[in-house]
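One structure is given here, and the rest of the page talks about it.
All protein chains of the complex are present and in place, except for one that has been dropped.
As written, the chains take the letters A and B, and residue 1 is the first residue of each chain.
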Amino acid sequence: MDYSKPVDAELFPEGCERCSLTKFTAWMTVLGLIFLWGLYAAVRILGFGLGETGMDDYFGFGLWITFDLAVIALGAGAFFTGALRYILNIDALKNIVNLAAVIGFLCYTGAMLILVLDIGQPIRCWFGYWYPNVHSMLTEVIFCITCYCIVLILEFVPLILENRQLMKSRFVHALAHNFHVYMPIFAGIGAFLSTFHQGSLGGMYGVLFGRPYLFREGFFIWPWTFFLFVLSAVASGPMFTVLVCTLMEKMTGRRLVSWEIKQLMGKVGGTMLIVYTVFKCLDSWYWAASLLASEGLTFDQMFHGWIYGKWLFWAEHLMLIVPMVCLLIKPLREKPAVFYLMLLLTCTSIVVNRYVLTVQGLAQPVMPFDSWYSYAPNWAEWASCFLVFAYAAMVLSLAYRYLPMFPQEEELNRQ
Amino acid sequence: MDRRGFLKFAAGGTVGLVASPIIWNTLYDAVYWTQNWGWIPRLKKGASEYLPTVSKLCPSGTGFLVRTVAGTPVRTLSDRNNPVSHGSMTALAAAEAELRVSPARLKKPLRRSPDGAYVAISWAEAEKLLKEHMQAAGSSVAAFSGDPTTSINEVLSAMLYQRGSADFYLMPDEEQPAAAAWTAMGGQGRLGYDIEHSDCVLAVGAPILESWGVVAANRSVFNRTHPAGGTPAQTFVYASPVQNNTAAGADLWLPIKPGTEMALLLGIAHLLIKAGKSGFAAGLPNFAGFAAAYTPEKVTAITGVPADRLEAAVKALTGAKKPLVIAGSALGSGGAAGPVMAAIAVNMLLGSVGREGGLVDMPFPSPVVNGAAEYRHLLTRSLVRYTQSVAAGKTSAPKMLIVYAANPVYALPSDAGVRETLKKAGFSVAVASFMSETCEACDLVLPAALGMEAFDDVLTPYGSGLTTYALARPVAKPFAEARSAGELFIALAQEVGVDLGVKDMPELLYKRAYALGAPFRAMLESGTVHTAVEKGPVSPLFYNWEAIKAAASAKAADAPLQIAPVVVLGMGTAQTAIPPFATKVVTEYQLAGKLSVAQMNAATAARLKVKDGDLLKITAANKVETTVRAAVFEGVMTDTVSLTAGLGHTAFDQFSKGKGANVVTLTSISREPGTNLPVWGNADVNAARA
Partner (left out) sequence: MSSEVKEFKIKWGMVIDLDKCTGCGACMVACQAENNVAPAVDGSNKLRSLNWLKVFRLSNHKPFPDHETVYLPRPCMQCGKPSCVAVCPVIATDKREEGGIVSQIPPRCIGCRYCMASCPYHARYFNWYDPKWPGDLAQALSPDVSTRMRGVVEKCSFCHHRFMSAQAKARANGQDPMNLPDGAYVTACTEACPNGAITFGDLNNPAHKVHELIKSPYAFRLLERLGTDPQVYYLSKREWVRREGDNYLENEKTGEAVIK
């Protein structure tokens, strides 16, 4: 045994260096404490009821739904990268697709976890299958998200099986091989399911004809928000994967994915961003100029005070237009700082979008005699979101330490 | 393992799990569990009955149907056959079935131990204590009653009178100043109002659609004269500092500075005289001369009522065939006699006395219990004068004090001396249904049955134009160990050797019904309510301009800010506090968490430099300070702050305790010039942003 290496070095991916087990344990302890804080909130919520949160009868949706929608959008890197890699056979993406799949898995399982807290009767969650209302966008979301979550598990499992020690077992080796053979099928199913539920999540808002802030006309049964959500997810998903990758590189001090691959991902996301930005701006313009007026409302009436002010609306749009332009200009996008910043702005815009649709859409009083009320998430809502962050960071840390996530790592770090 | 093996493994596992009952049974059970958690109460099944009776908690004695299921009241419903309310019911009466079992309900007799804690005792012990103290007290005994319409008052007063004490008092209410006013103007009977047949009602201060008078009857009249979507048959003009619930029903709202009701009425009198409305009676020239000083300009300056609205109000009165003017206080107690005198004078000018749709001169009921107090006599006796005198040491404190169905500690201003009187009294007994602030200040607390649990009655509440008599019938068993207060007092009287002439409540009620010519048997068996138009001797009314002048000389408010209390009957009375099922009726502009909300118009808010939602510290003339939350509402007179009454309880249960401020504590008692009546309700205050 080589005593200069960490005690668990035998488990590391082939040819990769990792920090000492002590350092790793300390890091995991920090995450564990955050996790426990979140767990405490979760136990209170499940034990006493949703009254433990800051939500109320005017804000039945709040931080959690925003969080879910945001992570599901940002986790879309998994299906989109997977589809490009396995179906369109863009081979270069194999260098990041593992990470994309893990992020997708974490985003979706995290969202599911939050949803379990968020619905008032988690024990009845399977009613969505047993008594489905086919007219509800949410039914579609329930179907697709749970199915897709299974797909993501199936995509994550082979990576686990590829652990250096596990692969020594004949059974595991065979199993992993079989999974790989079926991966294009999973990717295909994933792409189909994802496109639909990303869309349906958007459709959920667009169909609310009682809520002028949210309601949109559309095509056939799908309101425009359906398509906007798909586009925004495929734009931001790959970008988020690159950002997470870069964050991991900064934290570990090791190069994990080559700049070319990141640029490729940026190109994929950026192309989608152009399409999204165009349609998003068209949608906003039509909504503000025409749709609202048909309901007797004005654009100004959709905003109130500071927290529900217009600045969020403009910020959301600017954070699409600026990245779109910067990513189109080659000298700019080749500067890492600009490149990462633009990816970050795009992701932020998507999060803001999910927030305003969720919270501001509900805050806007539709009855003329009703008032604007404000919503602020309380500690329990934040804690449960941090529970998911901690969970994701822990799984990602373990995956990074023990699983061969980055095929380029050994080569990029060769001295 | 090859590909086939892998597929077999996966498929086999899945099929096996699905075929086993594990998943399906668990899911099925899960549905069942989530609907049947043990801590969610189950519904009780049983035969439903709908029994007519009356509310003794609602001050207007609303008639209602009590729905019982297997003998337990679960609902109070409006009774369309009731000849007084015609199916109208107040929000308070609607909450009574739940009030009956509210956490504040007294369950057992409680005795205060030396350390101040209350210890449950048996009824036998309680009765023994009562008897001992009653006997030991001799003639040094006093009693307060908070229920002006019950015949139990006769039992209490007879017991005291026969033992040589005259200290039986009714809680201050609207009728006492009104009776003083009616007497001053020459009235000899009881003042009544025929609201039903009037085609134009002007209410000054009196919130007739929320808490004043027989409110259920008033609202039934409002209902019948205002057909849905149709043309109203009655015009309603309402003067008050706040656009309260009653104002919402008014065709014309006269915003008025608190405490200036008299000036408004005198101004109206002046304009009516000018318009040729001058119903003749002695003293008219002098009155007209006095009222002439109240020119519209002066009235507008004093009252703040815009000139055009004053004119519109007068026009409504002169244009009506049967106008009626009513004056009263916002709080329902502590009002002055002056405005009522002025209102009577205006009615006299309009010829609205003794005719349909006008003021009614009704006969007073005579007592049916041996040696009981005459009701008309009780109206002249002031509880506040007594307690102030005891507190000041001018009158010796009673050795025994009985407080029945009243919560004077909460309901009266702190300078009324109620706490001091209770402290000085040798032995204080509260007979009540709920654990009130007064109960918490008494040595012995006895749980009284509600109207729906025992025999009781409602005899013509003030504000009626008819003689009405209704029985409260025991349609349910008393809650826990509560007992009929009437039976308790009758038994006590018998124990101490007082001859009442009645042996129990049914006999007392029978005698009362008989005296009124009411059909007792039908009332007893089917809850029939007796009503009669009774004409007393015609009173020789005159314009007592001197009394009016004296009352009008009351010192005007001089503080920069006035408090205008608003009573919301749904929020209960001093005896009930906020019923559990009425907390949701409390609005965000009345209470914000633990703080009362002070409504004021934008001009007032600007002067006080507060914005909507700011904290405001109010300092009353009596040095009482309270912090409230400011809310801008344009339906409030300038330089006036509206606070909701019925908050700030320190007793009762979680539904009432510790919520907001008691507006009564901000007010102080003064004497009305001329009548010397103790008056309160409006308050001079200062306020600043906290």
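The rule we apply is simple: a contact is a pair of C-beta atoms (placed from the backbone, for glycine too) under 8 Å apart; a residue touches a chain by one contact, two chains touch by 3 or more.
This one's a predicted model, so the numbers in the text were calculated from it and none came from an experiment.
> Which candidate, B:G16, B:P41, B:P114 or B:G276, sits in contact with the chain we can't see?
Within the whole complex, the residue contacting the unshown chain is B:P41.
> Return the single residue from B:I121, B:A602 or B:A621 that touches the missing chain.
B:A602
> Write down which of A:G38, A:P158 or A:P223 is the residue touching the left-out chain.
Hidden-chain contact among the options goes to A:P223.
> One chain isn't shown here. Among A:L138, A:L166, A:A288 or A:V322, which residue touches it?
Of the candidates A:L138, A:L166, A:A288 or A:V322, A:L138 is in touch with the missing chain.
> Mind listing the chain A residues that contact the chain we can't see here?
For chain A, the residues touching the absent chain are 48-51, 55-61, 118-121, 124-125, 127-128, 130-133, 135-139, 141-142, 204, 207-212, 217-218, 221, 223, 293-298, 301, 361-362, 366-370, 373.
> Touching the absent chain: which residues on chain B qualify?
Residue positions of chain B that touch the missing chain: 31, 34-35, 37, 39-46, 48, 67, 69, 72-78, 85, 87-91, 94-95, 97-98, 100-103, 105, 209-210, 215-216, 219-220, 222-224, 226, 228-229, 243, 245-249, 253, 255, 306, 309, 479, 568-570, 579-593, 601-603, 633-638, 653-655, 659.
Everything below uses one rule, namely that only the chains that are shown with their structure count from here on.
> I'd like to verify one number: the distance from the centre of chain A to the centre of chain B, where each centre is the average of its C-alpha atoms, in whole angstrom.
60
> Which positions of chain A touch chain B when the two form their complex?
Where chain A meets chain B, its residues are 121, 123-124, 126, 130, 170-171, 174-175, 178, 181.
> For the complex, give me every residue of chain B touching chain A.
Listed in rising order, the residues are 1-3, 5-6, 27, 30-31, 33-34.
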